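A protein chain is absent from this complex, but the other protein chains hold their places.
Labels run A, B and C following the written order; every chain starts at residue 1.
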Amino acid sequence: MIEMHWVVIVILLPLTGAVVCFLWPRQTVVSGLITAVGLFASVLGLTWQVLEQGALRYAVGGWGAPLGIDLYVDGLSLLMLIVTAVVGLAISVYSSAYFRLDRAKHFWPLWLFLWAALNALFLSADIFNIYVTLELMGLAAVALVALSGGANALTAAMRYLLVSLLGSLFYLMGVALLYHSYGSVDIAILSQRVESSPAVWVAIGLMVAGLLLKTALFPLHFWLPPAHSSAPAPVSALLSALVVKASFYILLRLWLEVFPLTNTVPGQFALGQFGLAQILGLLGAAAVLWGGIQALRQTRLKLLVAYSTVLQIGYLFLAFPLASIIGWKAALYLLLAHAVAKTAMFMAAGNILFYGGHDRIADLDRVAQRLPLTLSAFGLAGISLMGLPPSGGFIAKWLLLEAAIRSGQWWWGLMLIVGGLLTGAYVFKVIGYAFTRSDLPHEPGFVPKRMEWVALVMALLAIVLGLFAPLPLALLEIGSPFGESLR
Amino acid sequence: MNWDTWLPLLIVLSSLLVALVIFVLPEDRSKTRTTLNLGGAALKIVLVGIMVWGVFNGHHYETRLPLLPGLDLVLRADALSMLFVALSAGLWMLTTVYAVGYLEDSPHRSRFFGFFSLCVTATVGVALAGNLITFLLFYELLTLATYPLIVHRGTEAARKAGRTYLIYTLAGGALLLLATIWLYTLTGTLEFTARGFLSTLDSSHHPVLVIIFVLLITGLGVKAAIFPLHGWLPQAMVAPAPVSALLHAVAVVKAGAFGIIRVVYDVFGIEFSASLGVTLPLAIVAAVTIIYASMRALFQDDLKRRLAFSTVSQVSYIILGIAIVGPMATIGGMVHLVHQGVMKITLFFCAGNLAETLGIHKISEMNGVGRRMPWTMAAFTIGAFGMIGAPPLAGFISKWYLGLGALEAGQDWVIFVLAGSSLLNAGYFLPILYVSWFKEPAGSWPAERCFGRYETALALLAPPVITAILALTLGLLASAPFSPLEWARFITTLEYAP
Amino acid sequence: MNDVLLLDFLMTLLLLFVPGLPLLLAFPALHSRLPWFRYLALLPAVIAVAIPEAHSVELPWLLFGSELGIENSSRLLLAMSVFLWFWVMVLLPAARDRSEGRPEDKYSTVFFLLAMTGNFGAILAMDLVAFFVFSTLLGYSFYGLLVSGRKNKARRAGRVYLVLLILADLLLFEVLLITVLTTENLEFAAVHQSMAQSDSLTLYLALVVFAFAARAGIWPLHFWLPLAYRSTRPAVALLLGIPVVIGLLGIVRWLPLGEISSPELGLIIFGSGLVAMLFAIFAGLKMAQLKMLPAYAAILVTGLFFTAVGAGLADPVIWSHYGRFAYVFIASLGSGLAVLVFAISWLQVRRDYPARSAGYADDSNQWVERWSGLVVVWAGNTGFDTLPRWRVWWLAKMRHLWLLIRIWQRQMGVYERSLQRWGLAITLFLLLAITITFVMASAGLSSSI
Partner (left out) sequence: MSYIFLYALVGMGLFTLGLYALIIHAHLLRKILAINIMGSGVFLVLVALAARTEGAAPDPVPHAMVITGIVVAVSATALALALMLRVRSETGRAELDEEPLSKFDD
């Protein structure tokens, strides 16, 4: 049997695709779509491979660490790859109808480039590679935000770029300190060598700060709403669904494998990490509140959805103080569910904008009647975001609550419930307006059916995730990224 | 394929698939839609019939699908669930007929009927849920499926009502979720078990269990419209009549009440609940609800609002029956689950007929309406007398067992609550009957429409007449085999057996 | 053997039809298509009265399991009711034509038939629940009868009656609950036995007496009775005896009279009966309208009945002396009240006639016409609308018999003039005579035993 190097293919394929799209702008949509489908299939292949063989380690070109590049797949990174593939495919299909050719020829290369960066990031086995891919991802994302032109989009992109660079530099500084202390950037090696020392703590502080900035955790979220709301709809979707998740993934990876000082040295530094976790949890809680309230206050649909992302990111950080396998799984399931649902939601918002030419919530004007598919997509995605059953969001919320109560820290669970209610409030604020006639009826535009259906399919996927939870949860176990002793 | 394993799922699917197909059906295919609706309803009734027979003969129906590691989605048919499933299936059929007649030529029927079927799916799911998480799942689905029905008209008032409804129910659902997970972390199981699964827990957990009980009841009480959580219900009256009928008679409030039954009997166990000391406060809350809502009903001029407050009051009968610990009261509460459903749906159908045919919404407009619409008002009269608890109607049977249960359990004060409630019921129903039968008509009706041969469209007239006859029959033939009363007795023997 | 079974079956069917047929016919859809439906509704009851056979039928599926039965005492009451209903049915206007009939008449027919069902059913009921159900049906449909007239006063009477009815129903409901807790079997005989030993006997007695007193319009819960008599239509006034009768029947059936002794309660009831009689006499003397006479007569007689019940409660021995006549008493009360109503309405028509029907009087001086006119007016008053058409026919056919009629009329005239003059005195005397015979009979019996 010929062993396929899926691990490399999932990085190289989008890169190649990007180049092809860039070189032949006339065929850009077709080649982009073909790449997306191929990439999806490759990730499936990789999944199959990992399911067969367990966690994989792959030395690119056979050089190996420290000078070569190592790639590593376990359940965690595989899940991220799958999320990216699924969301990426949907975004590709959506974009094929969304952009006119003059935009499309810019969009596709950048998007495929971003995809490659994401895949590489999830597969990286060392923290310096992660820095590089993080930067690549950031640059591509900034360019995509700037794509729609206009003052708002450009300033938002500019701000995003500065923030992104700043975050990366913080991270890089942390990498430098870690390398100085332990002479390696390989995650696996670091996880064995790291011990508590002031230098490590400074490194942790810098890296966490940088990553939080990129993940847009409250109060470092200021750049996110303008960037996500002024970008074109598919770009907003991929920013919310994937890009912020990438930095969260890095943080999680480091937290689980490079930072776990709790296990090695009980005592003062364990307390230190506990404290940090509590701070992260608190920030997460604040993000939930702030994001929810801000979302409720918005009068623009896309801004509302963007603040919803701020809220959902807050959820993710509630898992840190719980520090249990269920908690991590919950966070990742939430990440998965949110990625899918938020994609659907941004797509729906995009459809509405496409249709009405504006996204003022108060003037939605009978969208429920006119764009039933889109509104269904919005509603179903909203259900998942609210965490109502049956949906992926519900499963995540359930697990997170369970973890909270099991660890005796039920107050985090309370935040979850408050967040769910706030989400319910702003989702139904939109849906409520969708039923009524607006004061300013407007000339409807034409929405391609493809865009409506993709949104609906993604929303349905978010719901279906609530019925097939055991599968992804089992997938996460591969390579036991969360360790064994924590339970 | 094993029949016993799939029957519960089939029952749920029989309306879910209908809902999904209807959603994608074009608006003008009304024949297909009606056929689908009625076909689904008929199929469900047949399946439920088979199941009732099977459960009675000791069959065990259970569908189990993995939902989370260690937690399954369980649909199970036990005696209690059959009571509710049969009610939902039967009344769905009638309400569908009614809704088809009611919404003839109105816009967005695909959406309406889709959510309508979804609503029934959720209700049946609630009924068949074999553990708390499955229950929760369908319970929340019910919330979501009813929202578009409430705001269906798309007016500002409808939107406001929908918002209120959501605020209440989503908050309630959140509490329910919290309590459910808490329970799960304590016990590691959520399966409904006759006589509960908590009594074996260490007594140090008891204070926590009391908190969980309160959370669960509060969460469920929102839908069951227990005072002071009833505020959404009168507002939700802006919905079209079939929705009010289904919502108030079967789906939403009953799901709440049914959930409370489940929690008290199959999660905590009635004896264990009593030993925790939580049943008496529950009974008091129910009693307060009964009296308070009746008093509010007295002063409503809007017919549907009056009926809504009446619902608030009547549903608490069920809860009262549960909270009075004792087999007789249990029978009373459970049988009222069905009886109230049948009677209240009659009343709402009639109110809908008045609104649709004559444009009557207020009681002050009802003078002499009995002459114009004798059949409708006759059905209304039966329903109203049933609510008062006049013999030999269905309401009498429930009240009878509630009273007996109260005396049996030594809780004599309940008798006064029942008597007071009957008086108040008479106080707000009899004037309606009086003006509609004996007063002179005011001249012209607010908005009269002509439907040809009968006083109104046949599809609107038949359902209330049928349910009214049913309300009479359920009382008269209460002791016949397979009557709700006999079935409630059957359940009670399971819950109280030594 | 087969014959016995068949007979049994037929009797069962008959018993079911006695209340069942009026109930069925109460549906407008059924009776609007049937000629003579009012008499048809009475038919099973007539047959049941005619067959001198005691029979009972168990209906386990009905409510909590009920029993209907007929024996001699209930046959007597049934006969009285049938008699009353027959007259009512004769007087009821034919409301078959839907376009012509006023809606009140349509309702009246329904309420009449429902009240009939309640009446017959309560008489036949052999257990507490069935009695309760049927008497409640009677009560509510009677309310319907009272308010379905257009008069405001009648409606007020109806409202008062309704309030009392609901109160009584609530109390009886509690009574039922108390009873069920004591005994599973709700047949009268079984209830008597078990309640006699029960702890809650006094409560039971008090509630039953109070509830039925409210239903029967016994002083001091009598307010609705004079109001009703004064204002309601004659056809309904004829029936006003029915709820009174069923109320008294309820007391006799529900109380374990003769099996228990409850001196205090007995004394109270006895006393209230006495006061009721006094009240009736004084109020009756003061009253302004002849029409209200039956009301006070009823209060008087029920007061008498209460004294008897009170005495019986206080000492079971006393009850055993006259207890068996209770049914006779009740039956005679019902028919007596009806006769009274008849008589009074006749008197009133007679008095009002010249003023009210000048047309008829000018028409001709002939006695025939005058008298037939009187009949027509009276009948019209009582609700028999079809008579004017018949009058023409009557005149044509009957003119050659006028001599005969004239003799009859002269005799009637004499009778009527004396009635007019002595009306009040005579009726009071009649009633007193009834009661005195009753008391004497029981006293004589007691001395003979």
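Miscellaneous remarks
To be clear about the criterion, contacts are C-beta pairs under 8 Å (C-beta built on N, C-alpha and C of every residue); 3 or more make two chains touch, one makes a residue touch a chain.
As the structure is a computational prediction, the values presented were derived from the model and not from experiment.
Shown chains touched by the missing chain in the whole complex: A. Of the listed residues A:L118, A:A231, A:L303 or A:V447, the one in contact with the hidden chain in the full complex is A:L303. Among the residues A:A156, A:I187 or A:L252, only A:A156 touches the chain that is left out of the figure. The residue touching the chain not shown here, chosen from A:V142, A:A246, A:L375 or A:A396, is A:V142.
Contact with the chain that does not appear here is found for just one residue of A:G54, A:G183 or A:G275, A:G183.
Interface residues of chain A facing the missing partner chain: 66-67, 128, 131-132, 135-136, 139, 142-143, 146, 149-152, 154-159, 161-162, 165-166, 169, 172-173, 175-177, 179-180, 183, 185, 225-226, 230, 300, 303, 353, 357-359.
Assume only the chains that are shown with their structure count from here on.
Centroid to centroid, with C-alpha atoms defining each point, chain A and chain B lie 42 Å apart. The centroid of the Cα atoms in chain A and the matching centroid in chain C are 84 Å apart. Contact of a single residue of chain B with at least two other chains is seen at no position.
Per the touch definition, chain C reaches chain B in the complex via residues 28, 60-65, 103, 107, 129, 132-133, 136-137, 140, 144, 147-148, 155, 162, 166, 169-170, 173-174, 176-178, 180-181. Within the complex, the chain A residues that touch chain B are 366, 368-369, 372, 376, 379, 383, 386-390, 394-395, 397-399, 401-402, 405-406, 410, 413-414, 417, 420-421, 424-425, 428, 431-433, 435-437, 466-467, 469-470, 473. Against chain A, the residues of chain B that register as touching in their complex are 23, 65-69, 73, 107-108, 111, 133, 136-137, 140-141, 143-144, 147-148, 151-152, 154-156, 158-159, 162-163, 166-167, 170-171, 173-175, 177-178, 181-182, 184-185.
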